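Report on the following structure.
One protein chain omitted, others in place.
All chains are identified by letter, namely A, B, C, D and E, in their written order; residue positions are counted from 1 within each chain.
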Amino acid sequence: MCLAIPGKIVELLDDRNQYAMIDVSGVRRKVNISLIQHEGVKVNDWVLIHVGFAMNKISEKQALEQLQLLQEIGEDKEAMTEIKGYQFD
Amino acid sequence: MCLAIPGKIVELLDDRNQYAMIDVSGVRRKVNISLIQHEGVKVNDWVLIHVGFAMNKISEKQALEQLQLLQEIGEDKEAMTEIKGYQFD
Amino acid sequence: MLTDKIAFREPTIQLSHGAGGKASRRLIEGLLAPYFNMKDLNDAAYVQADQAKIAFTADSFVVNPLRFPGGSIGELAINGTVNDIAMSGAKPLAIVSTLIIEAGTETEILEAEIKAMQEAAEKANVAIVGGDTKVVEHQKADKLFITTAGIGLVDPRVNLSAGRVQKGDKIILSGPIGDHGITILFARGELDLEADIKSDTRAVWPFVAKLIDAAAPGLKWMRDPTRGGMATALNELARDAKVAIVLEEEAIQVRPEVRGACEILGLDPMHIANEGQFIAVVSKEYADDALKAIRQVPGGEQAAIIGEVHESDRHIVLSRSSYGGTRAIDMLVGDPLPRIC
Amino acid sequence: MLTDKIAFREPTIQLSHGAGGKASRRLIEGLLAPYFNMKDLNDAAYVQADQAKIAFTADSFVVNPLRFPGGSIGELAINGTVNDIAMSGAKPLAIVSTLIIEAGTETEILEAEIKAMQEAAEKANVAIVGGDTKVVEHQKADKLFITTAGIGLVDPRVNLSAGRVQKGDKIILSGPIGDHGITILFARGELDLEADIKSDTRAVWPFVAKLIDAAAPGLKWMRDPTRGGMATALNELARDAKVAIVLEEEAIQVRPEVRGACEILGLDPMHIANEGQFIAVVSKEYADDALKAIRQVPGGEQAAIIGEVHESDRHIVLSRSSYGGTRAIDMLVGDPLPRIC
Amino acid sequence: MRFIDEFRNPELIKKTLEEIERIIEPDDHFRIMEACGGHTYSIFHFGLQELLPKNIEFIHGPGCPVCVLPPGRVDEGLEIASKNSDVIFTAFGDVMRVPGKKGSPLNHKAMGTDVRMIYSPLDALDIAIKNPDKKVILFAIGFETTAPSTAITVLRAKELNVDNFFVYSNHVKIVPVLKSILDQPNMRIDGFIGPGHASVIIGAHPYEIIAKDYNKPVVISGFEPLDILQSILMLIKQLKNGEAKVEIQYKRVVMEEGNVSALEIIDQVFEDRPAFEWRGLGAIQNSALKLRPEFAKWDAEVQFNVQKITIEENKDAQCGDVLKGMLKPNQCKLFGKVCTPDNPVGALMVSSEGACATYYNHLYSTMNY
Partner (left out) sequence: MRFIDEFRNPELIKKTLEEIERIIEPDDHFRIMEACGGHTYSIFHFGLQELLPKNIEFIHGPGCPVCVLPPGRVDEGLEIASKNSDVIFTAFGDVMRVPGKKGSPLNHKAMGTDVRMIYSPLDALDIAIKNPDKKVILFAIGFETTAPSTAITVLRAKELNVDNFFVYSNHVKIVPVLKSILDQPNMRIDGFIGPGHASVIIGAHPYEIIAKDYNKPVVISGFEPLDILQSILMLIKQLKNGEAKVEIQYKRVVMEEGNVSALEIIDQVFEDRPAFEWRGLGAIQNSALKLRPEFAKWDAEVQFNVQKITIEENKDAQCGDVLKGMLKPNQCKLFGKVCTPDNPVGALMVSSEGACATYYNHLYSTMNY
């Protein structure tokens, strides 16, 4: 249930921080960001979008940690460089 | 103005003599005959029809007289037989 | 041939632009033909495919009601296209058909038309080889629209062209006119008129085949007088061939019921649609053979020579009565409408 | 080939019956094909006309909106039919087109589409040789429906048939998928999404011509994955050829915007319509030559071998990811609908 | 067809034509107005004009109820229907193509207004009975020929208590308009072919004023070739004799006194309007009929708030001069160029019965379109 998708904030659309333009792989839509106002929102933030609302910010740190953890599963230190390729830029 | 067409009464449709079925060359329609009630209406009468109403009965006698008159115009008695061909049956 | 093109200037499309008369021609000649660089507007177009000369045509059918005495939209859709091929001197080979269906249409209605199409195709000895189906929302179609396209192989003996039509050529009509249009008008039920009358829808290729066998060298032009009736077909001929057509009114067959309906409604049978008749222009020398050939095919008994081609600056159609009165017969503007005055 | 025919039992026709997926197939195979005695359901039918083998096809176009980034109904109507002819291994020769116009439609709208048709026809090097125009009352059509029929001359070197498709044959796709369907979805404006993306509508004959030159002996089957998308086209292949198709997911090109749209809306690009792509099945030996030939034509650079034909009792389409997971790709029931869960 | 074919008998037509040729002299020039569009239509349809001597000239009269409809009148009716989604607009086929400001009834129908073509006024009443949740407007047109049918329909609505049926009356009277033409300066008419079917109702008496006060002969005529030719013969005879009588040629259906029962019914339901605007002719007193106040319940003009729509007529339209016999239709500046049956400017181009339309259709058919 509940399809949600990561998107990047490319523009804040009003003063009250209620709306932002987000970009998902070149597709743009105006999205309501009032649910994440309390976290502070800025351009280039990545957020999780569901039915035209940003539900939460996406934590790059947590994402990286997860990938690193999985990388380390086999204790295969050698592949550590490879995971750098998935680093966020 | 005022397209009207001769039709033959093939059926009287109600007691009050308000409607009759008429036939025009094989085309049938229910027609209001209240405008000619005062003349007395019966099956096989020919009537003049306009917008679904019989406007008057058609006088066969007058029709024949007219044709005869025209036939006689040129004093051409010889053609008198011919006009019989247009006699009403 | 399209001469004196007039640009189409009307701001919106109205019903009359689809009724097959003058307004239709304005739309087609003023807008479509110039864009598509069409020079001739005939029932079917000729396409050379390798060694074969192909007649190629399409029509959309939007009849209301879908079923009527003597036929239905499905039957019309086949016969109409088969006939347009035949009118090009081609033996019908194959049909493709597309359906546009209004959502909510009963399957029963659709199935009846599919059946009618197949039956008509079998009768006309032509295969329905492919097609397409679209469904649109309620009130975005009128139950069922059928489009058929057809191809035929042009008989090599035939050379049809308005350009060949000349003074002295005879106009042959295959049978009585107006049956289809009057049947549809009655079937709509608005006028509360009834008569023993049915659409003349049929495939005319059997007649044309015999006609070609008998008179190919003299056969110059053919047309099935559908929407717009004889008046439109013959006016188009007059214009395209740059001639006047003079008809003998008495030679044109009209069933009593059709005549009665026309007199009641103030219509001219020459404006009424047909779906199983055709007009052929044949040179004087071949006219009798042509007529005999058509009459020999069952259903062709009432074919007749109804007029003749004349030289004239005015490219019009005249109808001459037995007492010598003539009247010009014009195309209609839109669909023929009953009148009371 | 139509095996296991299922009679069509639904009481009314619904939108899904025209959406190109399973319901459409039920209607066509359960109702139309049995009446019309159709054995194969291909993009175009073959008709022998004297010495010439003709490909013959028709489609109705009912797009909403009429105009969208990259194209319009008029352009689609030409390219769609030209492509169906090309998919039969035939060089498109001529088009006839019929218009059904809703009364009140602005002439401007109509003229724009007529222009678009002519331009598309010129680009595709095919003539519009005839047609028909009908006008129906307000709310009995949706502005403009266009039906086109086309004929083409089948290249004698070509022998296309699902029956020839066998284990080891390669599936070639001409370019990125989903552009058209996503463009239309966005153009309807309901979803308030925007992206730099346009319909891929184009005529594919130039690719096919080169493909035939390069690989005719190995060319077994072609299809343009329009309504219903790749999923439908390939499932039809699997079923008709009685094989399984295994695709390499990574080889299938999808533009970032199309992928983004699909992820947002919960759609599968494999279900999205295309109007300028085609799939070809080519024997292993000819696959590389075929691919090279397509890639050489401008616009064909992204063509790729996307999968292979396998023997199997289950005539399905599987997609394999780079880590080895496979999923079955089914036809859709109706039009793809965005979902939120 | 009986009572039709006999009157198209080629022998008799030729004979009658010969008789006309015989009695007319080279110096004669008779301008005959056929008051009725039906006659105009017949004259062209049967090619009578060219069969007759050149010195008989037809002047095409105002007798086409659609042609003389004031512009704006159709708009008013359609306005009601298009503004109220529960209104069904009904009219005869003739009205369907009459252009209003925003298109004809047919255009309105095509655009979604509920417009229905009827053959009889009773059909409109039927529609009302079958659609009790709708309001049905009968856009009634016609001369005295048609008025009784409308009247009976109103009486029937009353009898059946149908309260969703409304008549928008455009009924007009033939004699007032003929008088109005005769009153115009420059009028050049020598005699009248009187309307056959209107006279079935009104009889011959109302024309006496034309014969007496204006000294013009009137022959009430049928519509078949023989009827018209005989009427011309009768007119010529009067003119050559210097007479001005009202005669009935169409005796098989027209009686001196008309249809008394029909006249009573008209009088029961309708009254004269003080004045009515005629297209191309201006306002004419007592020339039209409206429902009597007793029938206000079925009077669309009373029941709907009809806003009067006035449409200015084209200043170059010379319909009046054509009607007076001063100009032939094709002498009007607009004829065939700006004014065509497809896009009529003036009154006489509107219906296929109108003088200009008939002229155009039969003589200029393929000039251009």
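Brief remarks follow.
Quick note on the criterion: a contact is a pair of C-beta atoms (placed from the backbone, for glycine too) under 8 Å apart; a residue touches a chain by one contact, two chains touch by 3 or more.
Bear in mind that the values here come from a model prediction, so they are computed numbers and not experimental data.
Note that the undisplayed chain, when the full complex is considered, contacts A, C, D. The omitted chain makes contact with just one of the residues D:N125, D:Q296 or D:T326: D:T326. On the side of subunit D, the interface with the absent chain consists of residues 4, 6, 14-16, 22-23, 25-26, 190-193, 235, 238-239, 256, 259-260, 263, 265-266, 314-317, 320-331, 333-334, 337-341, using the contact rule stated above. Annotation for subunit C: contacts to the undisplayed chain at residues 103-104, 135, 137-139. In the full complex, subunit A contacts the hidden chain through residues 1-6, 8, 24-25, 32, 34-38, 46, 48, 50-53, 55-60, 62-63, 65-67, 69-71, 73-74, 76, 79, 82, 86, 88.
The definition used in the following text is that only the chains that are shown with their structure count from here on.
Path length between subunit D and subunit E in the touching-chain graph (shortest route): 1.
Leaving out subunit D only, the rest of the assembly separates into the touching groups A | B, C, E.
When the partners of subunit A are compared with those of subunit E, the chains appearing in both lists are D. Relative to the C-alpha centre of subunit E, the farthest chain centre belongs to A. The interface holding more C-beta pairs in contact, when A-D is weighed against C-E, is C-E. When chain centres are set by their Cα atoms, the one at the greatest distance from subunit B is A. In terms of Cα centroid distance from the overall Cα mean, chain C ranks first. Averaging C-alpha coordinates per chain places the centre of subunit B 36 Å away from that of subunit C.
Averaging C-alpha coordinates per chain places the centre of subunit A 66 Å away from that of subunit C. Annotation for subunit A: no residues touch 2 or more other chains. Multi-chain contact residues of subunit D (touching two or more other chains) are listed as 103-104, 135, 137, 139. Contacts between chains, counted with the stated touch criterion, involve the pairs A-D, B-C, B-E, C-D, C-E, D-E.
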